[in-house]
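One protein chain is absent from this view; the other protein chains keep their places.
Naming follows writing order (A and B), and every chain is counted from residue 1.
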Amino acid sequence: MQSVSEKLIPKDFGYAGRFFAMASPCECLVESTERKIANRVMHLVSHEAWRIEKKYSRYLSDSVTQKINQSNGAAVSVDEETQSLLNFSDQCFQMSDGLFDITSGVLRRIWTFKPDAAFPTSEQVKELLPLVDWKKVNFSGSTITLPKNMEIDLGGIGKEYAVDRAASILQKEFPELSVVINFGGDLRITSAPKSRKSWVIGVESYLPGVKRGIDLTVGAVCTSGDTERFIMHEGNRFSHILNPKTGYPVAGAPKTVTVIADNCTQAGLLATLASLQGSDAEAFLQKQGVKYFCQR
Amino acid sequence: MKLREIRLKSTIFLLFGLILSGCSSLGVEPWERDLLAKSQMALVADPVEAGLDDHIYFSKEATSGGRSFAGGGCGCN
Partner (left out) sequence: MQLNERKSATYNRVRNNNVAGVLAAATAILVGPSVKAEGDFWDFSKDWRFDSAVLYYGEQDRVSALEGVFSATREVDVKDVFNFKVVLDSLTGASPSGAIVQPGEQTFTRPSGNGQYIVSAEEIPLDDTFRDTRLQLNAQWTKAAWGESTGSYGIHFSKEYDYLSLAFNGSLAWDFNKKNSTFSVGLSIANDTFEPVGKIPDPFSSMVIDFGQFPTEDDYRAAFNATRIDSSDDKQTTDLLLGWTQVINRSTIMQFNYSYSNVSGYLNDPFKIISTVDGGGIATDHLFESRPDKRTKHSFFWQTKHHFDESIADVSIRYMTDNWDISSQTIDYRHYFWVGNNSYIEPQMRWYQQSAAEFYRPYLIDGETLPEYASADIRLGEFSAYTLGLKYGWKTSAGNDMSVRFSYYKQTPEDTLSSHPGVLNNLEIYPELDAFFVQYSYSF
């Protein structure tokens, strides 16, 4: 296992520590000048991130996700944590009228989001579309039965879930300590900071040298989409947000949607669902009564 | 097209290609922009002061511009 303790960087507020997990650079800002505390925080957070990555990565052959995906139509019994994640995914599918679907990962086989990537043919999309439908999955609480060739992917909530899990571990051990947990831009503040009113969080912006930001005392921020990943077709720009019902990218989606919410999972899902609304992203977020920022 | 012209053009393209490929290995990831995002790190951190300086030197020297446009002057030179 990697060690993170020697990577602690002293800051005016305390310490910053970094590690790598879930294909993203991860960072914690700890408002404490005690090196021991910062070390303990880094240990707890990084081990939780690596545990979740190991358990649910679709790239690791002994992960729960792989076990389900390679079940070949057989029922797989799952542990309590996996049950609650699948339960949550099911709730999200229901409330989003099918826009959030953990079986949509198979579409990645034909979609590559680079400006010069090939746009798939409608035949290719038609062929894959029957494999995307959570309703076809038989989930009975403790076992899951996935039809042949279908796949599930918890990547859509994995990082956010990991941030929130790490946050609740820290809240138990250090209830008064303010830590910013940031996994590749999805972040959460465990407790209000003491030395200042709020943490200042930068938001990715177009122009170098231009400051964008959020003043956050406590809560979570997630961003859906990024300005680098898109595909061009007949002169139109399509974001990498795929609609699981059509198998196509959503037209008219903002380049990025950033949402503030109480926890990371909530912020992440609101941002994703807003992106799926395309040109109505802002109207959707307005209706939900959350604080947001869309870059178009 | 004359041979010399073709050679010149291909040299320019080659140079441009070299700059592009050279620059693509430089730079940072979006989340590493913490220092660059500071207002003091903007290339022109104080535009008002830069404007005042430009006006002084424009009226006292034979050179103007370079950083930005030189034109649009005043009667001082």
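Just a few scattered comments:
As a working rule, a contact is a pair of C-beta atoms (placed from the backbone, for glycine too) under 8 Å apart; a residue touches a chain by one contact, two chains touch by 3 or more.
Everything numeric in this text was worked out from a predicted model, so none of it was measured.
The hidden chain makes contact, of the residues A:8, A:22, A:37 or A:92, with A:92. From the options A:66, A:145 or A:295, the residue with contact to the chain not on display is A:295. For subunit A, the list of residues touching the undisplayed chain reads 84-85, 87-88, 91-92, 95-97, 99, 122, 161, 164-165, 167-168, 191-192, 198, 203, 205-210, 212-220, 227-228, 233-234, 243, 245-246, 248, 250-251, 258, 260-263, 265-266, 269-270, 273, 276-278, 280, 284, 287-293, 295-296.
The chain not displayed touches subunit B at residues 19-20, 23-24, 26-30, 32-36, 38, 40-41, 43, 45-49, 51-52, 55-57, 60-63, 65-77.
We take it that only the chains that are shown with their structure count from here on.
Centre to centre, using the average C-alpha position, subunit A and subunit B are separated by 38 Å.
Of all the residues in subunit A, the ones that touch subunit B in their complex are 25, 27, 184-185, 202, 204-205, 208-211, 226. The part of subunit B that touches subunit A in the complex is made up of residues 29-31, 33-34, 36-39, 41-43.
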